[in-house]
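Here it is, the structure, as structure tokens.
As you look at this complex, bear in mind that one protein chain is not there, while each of the others sits in place.
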Amino acid sequence: MIIFSIDHKVIGKQYIGLALFSVVLGTLLSLIMRFHLVYPDAKVRLFQAMWPDGAPGGQMTPELYLSLMTMHGTIMVFFVLTTAPQSGFGNYFLPLQIGAHDMAFPVLNMLSFWTTALSLLTLLAAFFVEGGAPLSGWTAYPPLSGLGRITGPGEGLGQDLWILSIALFCVASLMAAINFIATIIELRAPGMGYFDMPLTCWGWFVTALISLFAFAVLLAGGILLLLDRTAGTSFFIPGGLIVNDQVQSRSGGSPILFQHLFWFFGHPEVYIAILPGMGLISTVLSVFSGKKVFGYKAMAIALVSIGGLGFVVWGHHMFISGMSPYSSIAFSVLTLAVGVPSAVKTFNWLATLWGGRLRFTAAMHYALGFVSLFITGGITGLVLGQPGLDVYFHDTYFVVAHFHLIMGVAAIFAIFAAFHYWFPLMYGRFLNERLGKVHFFLTFLGVYAVFVPLHFAGFVGNPRRYPDFKEYEFLKSVMPLHIGVTHAAYFLGAVQLIFLFNYFWSQRHGAIAPANPWNAATREWRND
Amino acid sequence: MTNVARTGQMVLIAASAMFFAALTSAMVVRRGLSGDWAAPALPAWAFATILLPLLASWFVHTGRIGIAALAGAALVASQFALLANLQLARIAGAFCFVLIAAHAAHAAAGAAALARFGARAAIFWHFAGALWIYVLFLFGVWA
Partner (left out) sequence: MAIAILIAALAGATLALFFQPRWWFPDAISAHAKAYDAHFVVTLWIVGCIFVFAQGLLAWVVFRYRDRGQAPEAHEGSGKLEVIWTSATAVLFIGLAFAGQGIWAGIHLEASNPHALHVEVLAKQFAWSYRYAGPDGIFGRVDIRQIDDSAGNAFGIDSKDPNGRDDITAALLRVPAGRPVELYLKSRDVIHNFFVRELRLKQDVVPGMTIPLRFTADKPGTYEVPCSELCGLGHHQMRSALVVMAPGEFDAWLQEAQQKVAAP
């Protein structure tokens, strides 16, 4: 049976298909949001047709904007960045790279995928229920998310479905993580030690370990939040609240406790998105430089250190939350420390290129673009990691620019590289190289044009998560900047059609690939 | 037992332990935060259920899987009886509810795994038993 297949390659492709669907949807949502930000008074018939309640007469309401924002973030973080690099490519290539016939638990693998699919359906259902999708953002801080319909439209059934979806996603990710870890520990080919694995496998291994611990904590937080909403408990809801003129009967809970549980997951989640990409980029740079990865062992150790340190820096998301100012100091030092293994990786990538003979394939272009974006996006972490400086930039567009560049765009460049690099194994054909390069150049230009200017909106103090900027005098000055960014975003969205065309066209019409066309040394290319 | 089954269970146990650690630390923080902590009164027989997982583990050890799974099912049934009498409006009762319910899910999965996979699922079962002792300790002694 092909649908409920237990074959790791089929499941890998299913995950990739789910991620592709999600990324198209998430991108469309972001383009609609960008449109609304710069034309807040526009009446669009299409909006009215899609959301009769959210856009009466075609005029988008703030609550619709906020629900699109929540869904954009949730879809991108969970169903694209967590799903494609790890569960998609990992499922397909991990067994091949370590010489296993399949994952350790094929039935569990199938269950993980279908639980993920169910989770996505549950999330999308939130669009169609009374009140619409939740408006509390992908971070879902209580009390906004914890009291039900009374805090806003979308906080009724929509928020319940959101939590349910995340809980299902946690379960699916835990099952997947168990599978990855058991596969790597037990099913490596005879004689293959841990330090004989390609760095891609290290990336998947560390990511699976992070998922195992991070999603367990998010699941706990999600369950408690759901109980606060549905069973009248007070885990996160303090006493004496008056919402919408109604006195609430809860007492004693702590909103900050939820933030600790959320960010204990949330920060490692950033590494879940990027570590598999780091592994792949190392491989691609090495193959197309004609050299081995420089400092292989240091690279593996850096992956492990990033994964480990990633669990002790969550507080930097909470510098302004009201937690103890002394703990901010500790979190700050640890946060800048996690920059060290990241810098080590960058140096090793540069050293891998050094002295090589660089073949500029499409995959190599994306890999080099990844390194550039990783630097641009990562370096602002040195600003935000200092609580004293974060105090101005927190929750401004500076942060939006920072995390989109590093965990969004850089990770997606790694996915593009993965497609071009592994397509011959997945479909027996090449993705069109010329289209790939054209797509790369336009996308690379586009992401710089979209995300670099947003830092400057942050300098002006522009808060994020605003449906429009009409209320404030000081935000008038950033409108030209936002108009430019919105147009760059249309451009960026449009050029993604080149990739989609290439992806579907090349599956049937691409040039036939010979065995091991890139001259790679890893096992998946061996013909056995 | 294959290595794969053993390793898989060990990793699963790590995830479960993390889940219970998260709930426990939330409970420690929440208890220290507000003055509204009143230990939930579990009936005395709740602490007698400690025998069920111990018995089950012993049955697994001596190869009587069917009886072990039954003992596991009895544990789940007794946990449901406990859940029915907890007050969610009080925070300690709410935590007690969540931890017992979470454990019931583990015990049910463990018993089902015993029934389905036999002694190969022993490691997880032993862990689930130890976890129940931990939960009872939390609410019998600490809370």
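Order of writing sets the labels: A and B. Residues in every chain begin at 1.
By our rule, a contact is a pair of C-beta atoms (placed from the backbone, for glycine too) under 8 Å apart; a residue touches a chain by one contact, two chains touch by 3 or more.
Note that the coordinates shown come from a computational prediction; the quantities given were computed from them, not determined experimentally.
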| Taking the complete complex into account, which shown chains does the hidden chain touch? | A
| query | Which of these touches the unseen chain: A:Gly12, A:Gly26, A:Gly90 or A:Gly137? | reply | A:Gly137
| message | Using the touch definition from the top, which of A:Val107, A:Ala189, A:Ala231 or A:Leu358 touches the missing chain? | response | A:Leu358
| Which residue of A:Leu121, A:Ala231, A:Val340 or A:Ala521 touches the chain not shown here | A:Val340
| field | Those residues of chain A which, in the complete complex, touch the missing chain | value | 61-63, 66, 135-137, 141, 143-144, 151-153, 238-245, 247, 253-256, 289-298, 320-322, 325-326, 328-329, 332-333, 335-337, 339-340, 343-344, 346-348, 350-351, 353-360, 365, 368-369, 371-372, 375-376, 379-380, 382-383, 385-389, 391-392, 394-396, 440-441, 444-445, 448, 452-453, 456-457, 459-461, 463, 465-469, 471-474, 477-478, 481
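Note that only the chains that are shown with their structure count from here on.
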| For chain A paired with chain B, centre-to-centre distance based on mean C-alpha positions, whole Å | 34
| field | chain A-touching residues of chain B, taken from the complex the two chains share | value | 3-4, 7-8, 11-12, 14-16, 18-19, 22-23, 26, 29-30, 33-36, 88-89, 91, 94, 98, 102
| note | As the complex stands, chain A meets chain B at residues 104-105, 174, 177-179, 181-182, 185-187, 212-213, 215-217, 219-221, 223-224, 227, 231-235, 251-254, 257, 260-261, 264
